[in-house]
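One protein chain is absent from this view; the other protein chains keep their places.
Our next item is subunit A:
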Amino acid sequence: MNLAAAKYRIAYEAFSKFSGSLSRVDNLEDLSTVVSKNLKYLFNFKIFRIILLDKDTVTGYTFIKNEIWAHKNQEDILDYEKKLLQDQIPFSYAISSEELPGYINHVPLKNGQLWGWYLPYTNYKVCVSLIADDQTQFSYSDVDILHLLVDTLTSKYRQICLNQEIILKNKRLEEAVGQIALKNKEIEQINSNQQNVIELRTRELRFKNKKILELSRLNAHNLREPLCRILGLLEIADYYDEQGLRNEILPKLCESSLELDAIFKNVVAKSEKEIEYYGKTIGNNDE
């Protein structure tokens, strides 16, 4: 087995292991951890950076030995990356630690070499860069496996983003369904209340009608009693002399008239009370 074949086999095995670990990842934090752990087995590097851009968001990671830096902002894009995004032309040139931003300039470089690639995907623009040096040399033959890594990482990233979107949308959908159910319940409640109000008012009106009927019947009867007595007294009045009229008939006429008056007053008072009572219970619209 020659050296190239052996190297290829090691890279293949490392990549299989990496893919296996990646398949169990379901969030961005684990994604960067898995990449960080496996990266060193795939190719040599001192610093590895990947920036994923879609319409609104910037997601980026910088991997150093035992360190991961996550990037979320437009400002985190380095100058050479901006140029790369614009020109889209891969490059490779010498770089020193001093040219790097604060969080990665502690990495010692011996004849540092910066490599950069621009990779367009359907939904993302991806900018990959790698810094190697004399101690950890990046070989041009590792570009294939680097591309493979970026493909896998990008598709996994996309899958995680879509999953999160689906989860979010499902949650919103569930909330909406919950809201609809709640509103339906409210509507049912309103309908049922309306029905109850109608039934109640109908019952009240029926009761009221019955009451009025009873009242008018009772009034007619009660009023007739003393009235009949007055008429009866007048009927027999002819058969009394003046003395008899004064002593017998007139006091009785007076008594019956007063009684009739009292009954009238009572009827009016009672009717007013009833009207007031039903006016209150049924509402002004019904009166």
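In this text, contacts are C-beta pairs under 8 Å (C-beta built on N, C-alpha and C of every residue); 3 or more make two chains touch, one makes a residue touch a chain; residues count from 1.
Operating definition for what follows: contacts and distances are computed from a predicted model.
Visitor: Out of "Oligopeptide transport ATP-binding protein OppF", "Phosphate acyltransferase", "Response regulator receiver domain-containing protein" or "Endospore germination permease", which one is the UniProt protein name for the chain not included here?
Guide: "Response regulator receiver domain-containing protein"
Visitor: Have a look at A:162, A:236 or A:275 and name the one touching the chain we're not showing.
Guide: For the chain that is not drawn, the touching residue is A:236.
Visitor: Can you list, in ascending order, the subunit A residues touching the missing chain?
Guide: Considering the whole complex, subunit A reaches the absent chain at 220-221, 224-225, 227-229, 231-233, 235-236, 239, 252, 255-256.
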